Structure formats: structure tokens, C-alpha cells
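Quick one: the structure is below, questions incoming.
In this view, the complex is presented without one of its protein chains, the others remaining in place.
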Amino acid sequence: MDLKRTVKFEADRDPEFARWVSHTVGGERIRHCLQCGLCSGKCPLSLYMDYTPRRLMHLSREGFKEEVLGSTSIWLCTACYACMVGCPKSINVTHLLYALKQRAIEEGRYPRRFAIPVMARQFTEMVRSSGRITESWLIVRVFLRTSIWRLLGMSGLGLKLFRTGRMPFKRERIQRRAEMDTLLHSVAATRKELGL
Amino acid sequence: MKYAYYPGCSLRGTGRAYEESLLAVFRALDVEVEEIEDWNCCGATTYMSVDELTSYALASRNLALAERDHSEIIAPCAACYLVLNKTQRYIREYPDIKLVVNRALDTIGLKYHDRVKVRHPLDVLLNDVGLETIAAKVKVPLHGLKIAPYYGCQIVRPYSTFDDQGNPTSMERLLEACGTKTVRYPLKTTCCGGSQKGTLPNVGLDLIHYLLSEAQKNGAEVIATVCPLCQFNLESFQKEAGDRHHPTEIPVLYFSQLLALALGAPANTIGLQRGFVPIAPVFAKKEIAYA
Partner (left out) sequence: MPEISDLSGPEAVRVGFYVCHCGTNIAATVDVKALAGYAAGLPRVAVSRDYKYMCSDPGQALIEQDIAEHKLNRVVVASCSPLLHEATFRRALARAGLNPFLLQMVNIREHVSWVHLDKKAATEKAQDLVRAAIRRVSLHKPLQKRRVEINPSVLVVGGGIAGIHAALTLAEAGKQVYLVEREPTIGGHMAKFDKTFPTLDCAACILTPKMTAVGSHPNIKLWTYSEVVKVDGYVGNYKVRVKHKPRYINGDLCIGCQECIAACVYKEGKTLDEFNLGLSKRKPIYLSFPQAVPQKVVIDRDTCIEFKTGKCKKTCVEACGDRLAIDFKQKETFEEIEIGAIILATGFKTFAPERNPNCGYGRYPNVYTSLEVERLINASGPTGGEVILRDGKKPASVGIIHCVGSRDVNTNRWCSKVCCMYSLKLAHLIKEHTGAEVFNFYIDMRTPGKGYEEFYDRLLDEGVHFVRGRVAEVSDWAVHPSEEGKLVIRAEDTLAGFVRRIPVDMVVLSVGLEPQADAQDVRRLFNISCSSEGWFLERHPKLAPVSTFTEGVYIAGACQGPKDIPESVAQAGAAAAEALALIDAKSVELEPYTASILEEECSGCKSCIPLCPYQAIAFVEEKKKAYINEVLCKGCGTCVAGCPSGSIQQNFFEDEQIFEEIEGVLAYA
């Protein structure tokens, strides 16, 4: 029997993370969480998560950063808002999940070639350069960088989409594309100035 | 009144039938729309996951553009509808976000005054046009076609401005005015998994399967949707889900396609040919005449 000892000392907590959680958008009321479990009960993806949304709330507010940013939960959330709408303490669960996901991406906490952050990067890059998303190219780019096999496996579907006129390969571009970069730079600058 | 029209990226791709049919509906009902000039991507859920502040700035460019000539925007895509609404609210509630957004817009010569309302086509059709007007213009009755009304998440939660969050009925009411029958569908607001089918295939497949099998079990002949991603998920992976659990064969249409058909638009102008599960046998069985 391979037994592992699990006890959490105060040194295992990250107070900075806990503070960040309670100040980030979505985490304002996290101290009010009663751990009732309604969020997990409603969440259609909670069945697949290692830490249910409820556990994630408590782990986050206590500052157990490793568990939280290493969990599958933040990647499984589809932002369906069922949790937030039902929460009896008005906690913005979905928005907190967004914040955790952003932080995980920022800190590079995900396996290599994991589709979600790859998708995120390709998506934002396409918006920056063209102003709009061309689905066909987005899918191609993501699968090229994650799993070519999957891409090939989806070729049947791709063909169907193309034949029914739902998969144009012509790039959608806005006319004033440069405005995208300008907006991004402005946001970055103001953010730095305000220390956000 | 002319509404500003914000199609969003999906309606030019996988959701093409949605745009075609919706514009046909608007034409038939004399709802004037004008596409927002040079609109950009709203960011959807993906950009929100990466960088919320930038997402608000990108979305508000569209709000500012629309505001110049219009007082209301129609946003058919569920994700766009949610993002635009959320952007408006957060700009109102958080001074920091307002500051960032206003400065960013300023650098591209735009201003946002919070003067434009974001609306969903269901809202406009139900409340501005009205069920009576629509019912009177029905040319092709839908002969009690049994539909499962599938709303999905994002037009209902969290900012449902025009329908009940727990039990929305706007879609049913519109479609029943055209002669359809609504079947019981307890999963009408349960998530389809969104983009998880692409990134985490097995998870997505389960969610899709439940939605399909429950609709079929309750006797639905068509699932009516409001969201391009839901529509894509439910029809594209129907066979795969069927192989893994048990088979279903049920076409998935946009509510606007059914509406446009009822109002007399020719079938090939409303994207009926773009679906993956054939609709013709269902229409034939119900003797629904469509050109």
C-alpha cells in the first residue's frame, strides 16, 4: 500500500492568492459562500471536474493556489451561468472562474498542446489582426498546433460544412483593422497606469 | 425605427442559415435593420477567458459605432448578445472599466454614451412586432409540427431582459403563433457544452446526447435553437453521440428558419439546405408545403 500523508500547513496557503481572489471581479462576495453546493448541483460539467465549483470556491478563498490553478474545473467551465443565477448568496461564480482561467493562462499552468489555451491565443491573435474570426482558419490553426490526428478526423465534418456553404475560407477582415491594435495598446497602457 | 444589426462572426460561417432566415423574417415583417458599419468581433466567451478588459474595449467599439445612428441593436448570436449586455453593465457599474474603455475608444475617434439598447430578435419579434401581426402574416401553416424549444444558456442567463430565467417561453409563443406545437422539454435551458466538444470531446458528447435523446423521447420532430454553437453541436455530433449512447435522428433548425418558412420565404433562401439532418422527410410527413 502506497500511503501518502496529506495535511495542509499554513505555509501551504498563499495569502496573496486569497487576497487576489477576494478582490478580483467575481470574487467580491466569496466570503459569503455557505458551501451549500447549489453551484455544483446545477453545473452540467461538475460531473467531470476534479474539484466541484463549490470546492473551488472554498479552496480559492483560503488561498490553496496549487489546487485551484491546477484543477480541471477552470477549463471545463462553459460559462453557462447556471451556478451564478442560482447562488443563494449572489456570488459571481462564473466570473470568478473566468478570472481563474485568465490567471492560469497567464502563468502557463496547463499541459503542452492543450487545446483551450491554444484556442485562446489563436482567437485573440485573429481578432487583433483581422477584427473578425474566420471559423475555418481558426479551427485549422488550433488543431495544427494540438492534434493533427484530430484535424484529420474532423475532415468529414469539415467537408460537409464546406459543401453546405458554412465553412468559407475567405478571410473575414474589417476595413479599419489597425484600430484593433490601437485599442489593445490603449487598454494595456491604461491598465499599467491604473495598476489594474 | 431602423435597428442596428450586429451579425457576429458565426453568422457568416457555421450560422449562415440563421442570418439568411432572420433577415427573411425581418423583410416579411417590415422590420428595418442596418448592419453596423465595419463591426468587429465581440470576443465571445473566448476573449473573456483571456483578458476581460480588452474584451470590453473590443465589444464597446461596436456599441459606439451603432450609437451614432441607432438607438437599438439586434444581436442574434447568443454569445454576442451576452457579451454586449455584459459590457454595457460592467461599464456602468465599474468606474475603472469605464475609464479604460473610454480612453481606448478615444484613441480610435469614437465615443460611447450608453445610449444604445442591446436586444435579441426574439424580444423584438415578440414585443415590437407582436404575435397578432405575425400570426396574421402566416402563409404556410406549420400543421402542428412538434418542436422542442432549446434556448441554451446565454440569452437566458444571467441577463435575461425579456423572458423568464427559469422557464422562458418566448420562442414557443412565437412558433405556436405559426401553428407549431411545443413538446415538454425539461432541458430547454441546459448547457450544450459550448466549445467543449472541440476541446474535450467526450464531455461535450454526453451533454449533446442528453439534449437530443430527451427531445426525441418527448416526441419532438424538430429542435428549435437560438444559438449558432448549440445548433452546430446538436446536429454535427448527432451520429457520434448516437453511436456512443443510442441513436437519434432529429433535425435542428433555427427558430428563424421555421418562422421564415411560415411567413412564406422560399426554402432555399433560408438555409434549409444547409442542415446535416434532413428536414424534408419531417415536412413531408406533416404536409408542410415548402418551395
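Every chain is named by a letter (A and B) in the order it is written, and numbering of its residues begins at 1.
Convention: contacts are C-beta pairs under 8 Å (C-beta built on N, C-alpha and C of every residue); 3 or more make two chains touch, one makes a residue touch a chain.
Note that the structure is predicted; figures quoted are calculated from it, not measured.
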Full-complex touch with the removed chain, picking from B:100, B:171, B:187 or B:230, is B:187
Given B:123, B:176, B:214 or B:235, the residue that touches the chain left out of view is B:214
Residue positions on chain B contacting the omitted chain are 164, 166-167, 186-187, 210, 214
Residue list for chain A contacting the dropped chain reads 34-43, 46-47, 52, 54-55, 86, 88-90
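The rule we apply is simple: only the chains that are shown with their structure count from here on.
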Distance between the CA centroids of chain A and chain B (whole Å) is 23
In their shared complex, chain A is touched by residues of chain B numbered 9-10, 12-17, 38-41, 43, 45-54, 57-58, 61, 90, 94, 96, 99-100, 103-108, 153-154, 157-158, 165, 189-191, 193-196, 198-200, 203, 207, 236, 273-276
In their shared complex, chain B is touched by residues of chain A numbered 25, 44-45, 48, 75-76, 78-82, 84-85, 94, 98-99, 101-102, 105, 115-116, 119-121, 123-124, 127, 131-136, 139, 142, 157, 160-161, 164-168, 172, 174-176, 179-180, 182-187, 190-191, 194, 196
